[in-house]
Every structure is written in C-alpha cells, then in structure tokens.
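This is the structure I want to talk about, given as structure tokens.
Note that this complex is displayed minus one protein chain, with the remaining chains in position.
Letters are used for the chains, namely A and B, taken in the order the chains are written, and counting of residues starts over at 1 for each.
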Amino acid sequence: MDVAFETDRVSVVFGGRRALDAVSLRIGADEAVAVVGRSGAGKTTLLRLASASVLPTEGGVEVFGEPLAEISMRQLQTLRRRLATVPQDGALVGELRVLENLLAAHPHRQRWWHLLRDSLWPPPSEVLRAHGLLESLGVGDTLYLPTGSLSGGEAQRVAVARALFRRPGLLLADEPVASVDPTRAEEVLALMLDSQRRRGGATVVSLHQPEFASAFFDRVVGLRDGRVVFDTSPTELGAEDWAALYRGSQAGGEAS
Amino acid sequence: MSEAMSPIRRLHRHRPRRPFVRGSATLMLVTVVAVWWGGGLWSAPTPGVARWENLRRFLTELRPYPLQGRDWDLGLAWEWWSERIGPVVVEASLSTLALAVVAVAAAAAGGWLVSVVAARPLGWKDPFLRPSRSRGMRVLTAVPRYATRGGLVLLRGIPVYVWAFLLLGIMGIGAWTAVVALAIHNAGILGRLFAEGIENLPPATAQRARAEGAARSALWVWTLRPQLEARSWIYVFYRFETCVRESTVLGLLGLNSLGWFIQDARAGQRLDEMWAFVLLGSGIIVASDLMSHEIRTRLRRSSQSQSSAASLP
Partner (left out) sequence: MIWVGGLVAVAMASTYLGLGADLPWRHLRWEQGREFLAAALHPTLVSEETHRSLFADLVQALRGTVVFAVAGMSLALPLGLLLGLGAWDGWWRESRSPLLRGLGRILRSSARTLAAALRSVHELLWAMLWLSAWGLSPFAAVLAIALPYAGILAKVFTELADEAPRRPYQALREGGASQAAALRWGLLPQVGADFSAYAFYRFECALRSAAILGFFGFPTAGYYISLAFENLHYRELWTFLYLLLAMAAVMESWSGRLRLESRRCG
C-alpha cells in the first residue's frame, strides 16, 4: 500500500506545552481518516505537520514517502503542491473574488504569465471547472462575488471547493463543516470524500461530530492531550471509546 | 462548452463592479501613454554631443576645487572644507530647521482653530446630536463651514514655493516671509486633517457628553481634544518632515535657509560647493525624518490609534 502521510513518534512542543506526544500514524494513499478529539487535543497540529507548517520537535514526518526534514525548500514546495488544506480560518483572501481565490490555489498556474492571464482573462476551462465545483457545493452563484462578502457557511464551502480544485493527493481539512448546518454538512463531507475516492486521493479530516466520523470514514483516530487514544475502523468503536475521549470535559462540548 | 459557459456569463455580467475606479484607472493609463507618445518630451534643444560634454564637465567639477585634476589629498580637502563649507554649516542647518519648527507650530495652531469651524457635527444646532430642524438655519450654519473649507483649499492648493515667491514681493526678504509661506500652506493641510479627524471620531462619546448637557466649548475641551490629541501630534510631526524638506529649498528664492547657499554656489559656478550643500541638506532631512519617525512610532504605540501611512495626505 502506498503511504500518503506518515508520522513516526512525533512530538511537538509549543512553549513548554506538548501539543503532540509520540504520535505514530500511517495513512494510505486512498484512505479517508477522521481525527476526533476535544479542542486542544492536537488535531490541528497533526494536520499542519503534513505541509511542514509545523515542524516536529522530535520524530519524523514523511509525505508521499519523502522525509520532510531532509528535503530542500524547492522539493518541499513541489511536494506541497500535491496537498490541499482547508484550515479553520478558511485561508481565503477576502479582497479577491471567489473565482480568483480558486485560481490562486491552482498548483500549476504559478508562473508570471499565468498570473497575468488569470488576472485579466482566465482560461474558460478552469472557470468552468471552478463553477462546477462551487455548484456541486451549493455556492455556484458566488463565483464572481468578493469573498469577503460571503457568510460563514458559504465561505467554508468555498474553502472546500478551493481545496478540491487543486485535485490533491492528500486533502487535509480542519473542521471543514463547523459552521455549516447539519444537512448541508453531510452533503459537503460526502462530496469531499467521494471526489477524493474517485480520484484515488487520501483525506484526513478533523471533526467534532462522532456521528459523521462513523458514517463517512474508513478509519477514526481519537486524540486526547496529544496522544492517540484509539485508531480503528468506526464499526469497532463503542460508546466507552468515545467516553474515554471526552471524559472530564465540560458539558461534553468543545467550543470552536 | 459555450452552452455550459452561459450561466457563468450571466454571473459575470452581474458581478459587483466599480465603474468609477475602473474608469479612473483606464484614464490614467491612457494619459500615461499619451504623455510619453505626444507630450513633447523627446524634443531636445541641446545636441547630444554637447550633453555628454556637459555631463563629463559636471562630474569633474563635483570634486573639491583644489583637488580637481590631481590625486586625493586629505590635507587639501580639509583646507577646502574648513574654508568654504565648514563655517556656514551650522548657520545653514539651524536656520533651515528653525524655519520648519516655527512654521509647523504656527500651522498646527491655525489648523486647530479653523478645524473647529470646519468640522460638520460641531456646527450643528445641537452638536453631534442633530442638525438644525429648519432648512434655512441648516443652510445658514453651513455657510461658515463651507467658507472655511474653501479657504483651506485655497491655502493648500498653492504650493509653499509659490506662496514664498508671492510673499517675497509683498513682505520683502526676511524670516517672516518664509515662516508665513510654510505656515499657510500647512495650515490648509492640517486644518483639513483635524476637521476630518473630528468628523471621523466614533460619535458615541461626544453624543453622551452632549446629552448630559455639555456646552460646545466643554465638548471640545473634555471630549474631542483628548481623543484627537495623539493623532494630531502624529500629523504635526509628519508635516514637520515635509516642512524641513520645503524649507531647504526656500533659500533658492533668496530667503535665509540652506537653499541660499546652494543658489549662491550655483550662481558662482562652484559646483563642488553646491554639491556639498545638497549633501548637507539631504543629511538634515534624513536626520529630522529619523527623529520624527521615532516620535511618531512612540505616539502611535501609546495611543493605539491606528492610522496607516495611506491615510496621511
């Protein structure tokens, strides 16, 4: 099995606090994995390791078989173009139109002549693809709107569209449905996973909702205080596993 | 393909637009092309050969006079410096700086006074709460405001150098002429900035004070002034930097500042001295910029009032 993302006893320390503690994970090139846990359990840190946005204090990270610690900046940039992230804050530029946000994320339109063309008259095929993606997420009409004028839920769906537009080998989504209403959230997750499965890409999604984790994913990884509590298929998860994850939390909840 | 594109075309047609911004940008671009194409920039009264000869001569004459045509000699250079440049360095820089200091203080004082009249909500019948109810009164109270605003445009629309030139004919040569020329142009700018500062304040505090019965003057002293003071100082120091720049050149007209020495050296074809004074002026400007920049950063940090450089005309 090809491996998309692998961590080997990775620890990350931020100012004396251990965000991740000896986490070893291996995610296959066509797997869909949910990462669950309370706020501060280390979900976001784990996802940010893959793009080398966070560097491990101990241990090693490999993406598509490349050890991140050993490769040059140039190789890293090439590698990063095969990833897509949906960060919590969306990473959308509010001053750009939605279409421009998508074009900006295109991994192979990076040269100055691409930039010039995309600023003036973007290629119709790309516009069509962008519109199709947005439409399937229910936000097709926002194509030419300023991104800053969208509502929270719309912006989050645009962020998902932006990630899928890259056709990533590894999609890392950090709570991509946090501010979308529940029925819409199911649609968004289903579309995301479906499109990744069809193209044969891996997906790692951090989530709040246990029911979504069980319904859509091949594997569920539970994190608590930076350690892996469980790592198994959702069918084998029982109520006591979830209880172990959230024990001692206030009112069972996270506030995001 | 084209069928699939049609909803996209519709979206594109109805996208939010800013025709005025777009139109301005296009107009600018057209003007730039027109200026380089047909602005008459390429006509040259002097032939090319003479030009290069000119440039060569200019470059050789920049060297201190006793050193021209021979090797570098520190002793000679020092002699030249202490004879020609050194004696006037202090006078030239001090008079330039002093002009800027007095002028910017006068401009700030004038700007403050005028801004009270020029700011909209202060002129209302019930300041910050509501304008006068009758239309006639509203127009009447607007008259002094528009008059001051127009006056401010007049003051700042004419550059310092032109003001100085005009005042020279009327007031004669003297420090006052330079001070007044610098001060009135900058009063026009600071007056507008202060007035806009009052208008752009979040009105809640002033409204509360007024609702508790504060008089116009009390409103000014206890509510508006404290909120605006830090930012006003930032503006004043910003204008101080430009005043120093301007006051260096006022001497070209014969007034007492660094420019006078530059003009004198130029008239006497002493390019070495002219060059030295130009460098001295640039040193003065850099030094005062650094000082003023330091003060402005501290003020900004202490006041939290974020005013980015772009909001500073």
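As a working rule, a residue touches a chain if its C-beta (ideal position, glycine included) is under 8 Å from a C-beta of that chain, and two chains touch if they have at least 3 such contacts.
The structure presented is a predicted model; accordingly, all values stated were derived computationally and were not measured.
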Of B:Pro64, B:Pro127 or B:Gly281, which one is in contact with the hidden chain? B:Gly281
I'm checking contacts with the chain that's been left out. Which of A:Asp2, A:Glu95, A:Asp194 or A:Glu211 qualifies? A:Glu95
Pick from B:Pro87, B:Pro144 or B:Gly174: which residue touches the chain that isn't shown? B:Gly174
If you put the missing chain back, which residues of chain B would it touch? 15-18, 20-21, 24, 31-32, 35-36, 39-46, 50-51, 54-55, 58-59, 94-95, 97-99, 101-102, 105, 153-154, 156-159, 161-162, 165-166, 169-172, 174-177, 179-180, 233, 245-246, 248-249, 252, 256, 259, 262, 266, 271, 274, 278, 281-283, 285-286, 289, 295, 299, 308-310, 313
Could I get the residues of chain A that touch the absent chain, sorted low to high? 51-53, 73, 77-85, 87, 89, 91, 93-97, 100-101, 103-105, 107, 109-112, 114-115, 119, 145-146, 148-149, 166
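Please note the rule applied: only the chains that are shown with their structure count from here on.
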Separation of the C-alpha centres, chain A versus chain B, in whole Å, is 50
Using the touch definition from the top, list the residues of chain B that touch chain A in their complex. 1, 4-5, 7-8, 11-12, 14-16
Quick one: in the complex, what on chain A touches chain B? 97, 124, 127-128, 131, 140-141, 143-146
